[in-house]
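Following: one structure in structure tokens, then a few remarks.
A single protein chain has been omitted; all remaining protein chains appear in their positions.
Order as written gives the chain letters A and B; numbering starts at 1 within each chain.
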Amino acid sequence: MTARERIAGNVANYVDERTGAAKWMKKNLTKVFPDHWSFLLGEIALYSFIILLLSGTFLTFWFDPSQREVIYEGNYEPLEGLKMSAAYASTLHISFEVRGGLLMRQIHHWAALIFMAAIVVHLMRVYFTGAFRKPREFNWIIGVGLLTLGIVEGFLGYSLPDDLLSGTGIRIAEAIIQALPVVGSYLAFFAFGGAFPGEAFIPRIYTVHVLLLPGAFLALITVHLMLVWYQKHTQYPGPGRTEKNVVGYPLLPVYMAKAGGFFFIVFGVTAFLGAVASINPIWLYGPYTPGQISAGSQPDWYMGWLDGLVRMSPPLETHAFGHTISWNILIPGLIVPGILFTGMALYPFIESWITGDKREHHLLDRPRNAPNRTALGVMSLTFMLVALINGGNDIIATTFHLTINQIMWFSRIAIFVLPPIAFVITKRLCLSLQRADRELVLHGRETGRLVMMPHGEFVEVHEPISAEKAWLLTQHEQNPALALEEHDSSGVRRPKALKNKLRARMSKAHAVAVPKATAEDLKQIEHH
Amino acid sequence: MENNLKRLSRFRRHRAVAPLLLVLALLSIGTTFSVAGAATSTPLSAAEKSALIDEGKQLFLKGCSSCHGLNAEGGAVAPSLIGVGAASVDFQVATGRMPMADMSVQAMRKKPVYNEKQVEALAAYVASLAPGPEVPGESQLNYERDGSAAEGGELFRTNCAMCHNFAAQGGALTQGKYAPTLMGVEPRHIYEAMITGPQSMPVFSDKTITPEEKLSIIKWIKAAESEPQLGGAALGRVGPVTEGLLVWTLGLGLLVGVAVWLAMKAR
Partner (left out) sequence: MSNEIETIKDPGLPAHVHRRTDTDPKAAQRAERQVAILFLLSALGTVLLIGSYIFIPQDIFIFFPVLGNTNAHQLFLGLGMAFSLFFIGMGAIHWAKTLMPDEEVVIQRHEFRSPDEDRADFVKAAKDGAAAAGLGRRSLIKRTLGLALGLAGLSPIILLRDLGPLPGDELSKTSWKAGTRLVTDPGDRPIRAEDLEVGAVAQTLPELAAGGHRTLADIGKDAVLLIRLRPEEFNLDAERLSWTHEGIIAFSKICSHMGCAVALYEQQTKHLLCPCHQSTFDVTRAAKVIFGPAARPLPQLAITVDSEGYLVAQNPFNEPVGPSFWERSS
């Protein structure tokens, strides 16, 4: 036994005698993780969060979250002698006087954008592969919660420097609060400590940004990961992979080295962006005052869709009985996002209600094998994309020589027309892919080799596919639609008949599929 | 640390830039001469002046009257030029906006059709029709001496940024019109635009924005133009849209690329 092994043994002994951890560790160090690039998307989000904690802590050492008016006397000459808030001045100080300060600011902001983008692509992976199904519904809801909190946290974060661009964003947020029926103006005055902008808002959102929400993130992320750990990771279908097993690499050493290494990769890429690409150049925006504004005032990308929805809203306001309701703010700013996010959070339950499937699922779906779900996902993404494009319509207009009015009208129509079209196209595409899979299993791969038959006809040689491939293309279940009787056996209409009818119709749409190839089909072909 | 730091605005350049700077300098000498040529016109005698106006009138009749009318009284597609002043003509013609290439929503900046002498003649002719804003002389444009960048920045953000964007990169107006970028625009033309209000742009009167304040604005624009990349590639200085684009392409692209490599089996 070498000295090193002896020390390791002693440490393990010391810890185990006090915690009994050996049993737990034994079980978990050999835990197996399936390997696939798409399983790393959530890790990108997790690592970005750690980067955000580290870089954010650095920034707090110099940032002064105060709206007290100061005169700027720092290094950046084009702002010399101007009145501004202490928050803005201290952000300039971090950028131009603290060495590495600008780098850290840029790393922090890039990490935030990567964090949100990673959450979205991770969510897309989970959705399109059906990883949210039983038993993982809770984790799906936590994920939707993290996405929502991320949007809020990001908005509060970029609002802290109190520059002209973010101040405009706060102004819009205040208008949304103020538009709430009955309580709006009260809530706005409480949030801002008086009339907008006041001097209270930035100190308050600072506490929320650096304490309250990061605490909530830590708690939710911990539960999110513990559930992944406990429930074990899902895996893609393939030979030897079943609902009952997990095929992959053990935590120690392979997965640990890869995941640990990937943290450094994410940090490295973020630092690279922070080094080479400018982000949120607040010294160019100038300090906030409500009387100024810049052309092309946009939020960060994860709020862009919201801004796009607000832009395309029709000018609707109700004035009655001495009161005003601003539908042009409430519908795009609160009601539509509320419906979207609630629907997203409830989707696992909706789908299981439609299919009547209450079993556990650990093997992922190939998106083509769940055409309805895939089409619904692409439809939602199309909706978001149209909204996002409209959120940048002024930049798009000047870049591509279009007019903002054209893009606005395009968006107003496209937001209703394109998502259903996307649904239909995607569903058909999925079914075509299923048909192609069936052909591939039954008739093999086209080799591109032409052979002349004795009687002069040319035929292409087809090569049978491997047993592994054939299994991958046929392993999925094809369940029939739910059979829901409108009438019971004695012909009496059941209560809830309408609900059942709806459910039956959706279930039928969900079960549409091209019959997969079976061994029977193969035998029949061989006989010919 | 902070005290011995030289002001960031006094940008020292590295040796590596020297060749490039030389090229830039040569290019700019050309432009400076042309600007100086137009602006430092020595006072003309009455005879010279009327000759200039005549030359301008001939040029006008040939190149402009089909739209603006034989006496510059305006027409169906073009406004009257009576009283717009020499500054307006200098701005529109010397930046190549006039004559318009086609009837688009907005006259674009392009290579000028007339040389400086011809622009001067046209301006003299239009100025002779009715009094209007004059072309500012070299001595009126010494923004380095008479302007303050910080004050100019504040004025710019209140009066200009809503159309031309926070960093003077330009922005969208309604129905396909746009506020052009101010990068690389000669100070004289910026000044003329403020006093004449070309196309969609309103006029900024000398009483509400004084000539010194206008020079401050120009000084700030020039400072923004020459400001090096303090934090890396500027991404067009148009705000978060390009930042979001970069994250979804380069940022996520790099990370997913590494993830694919990570999950690939080694051979």
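The rule we apply is simple: contacts are C-beta pairs under 8 Å (C-beta built on N, C-alpha and C of every residue); 3 or more make two chains touch, one makes a residue touch a chain.
This is a predicted model, so every value here is computed, not measured.
Interface note for the absent chain: among A:A87, A:V269 or A:I282, the touching residue is A:V269.
The chain omitted from view is touched by exactly one of A:P214, A:G248 or A:G286, namely A:G248. Considering A:I44, A:L156 or A:I293, the position touching the chain not shown turns out to be A:I293 (whole complex).
One of A:L316, A:A436 or A:V461 touches the chain omitted from the figure, and that residue is A:L316. Checked against the full complex, the one of A:G42, A:G56, A:P197 or A:P419 touching the unshown chain is A:P197. Interface with the hidden chain, as seen from subunit B, comprises residues 5-8, 10-14, 16-17, 20, 151, 154-155, 158-159, 162-163, 171, 173-175, 177, 197, 199-205, 207-210, 213, 228-234, 258, 261-262, 264-267.
The omitted chain makes contact with subunit A at the following residues, 30-32, 96, 99-100, 102-103, 106-107, 135, 168, 171-172, 174-176, 178-186, 188-198, 200, 231-232, 239-240, 242-250, 253-254, 257-258, 260-269, 271-272, 274-276, 288-297, 307, 310-317, 319, 322-326, 328-329, 332, 360, 362, 393-394, 404-405, 408, 441, 467-468, 470-471, 474-475, 477, 479, 517-520, 522.
Operating definition for what follows: only the chains that are shown with their structure count from here on.
Per-chain Cα centroids separate subunit A from subunit B by 43 Å.
Subunit A makes touch with subunit B in their complex at residues 35-41, 44, 75-82, 95-97, 99, 102, 106, 109-110, 113-114, 117-118, 121, 164-165, 258, 261-262, 265-266, 269-270, 272-281, 283-286, 291-301, 304, 392-395, 397-398, 401-406.
Those residues of subunit B that touch subunit A in the complex are listed here as 1-2, 5, 7-9, 149-150, 153-154, 157-158, 161-167, 170-172, 174-176, 178-179, 220, 223-224, 227, 229-235, 237-248, 250-252, 254-256, 258-260, 262-263.
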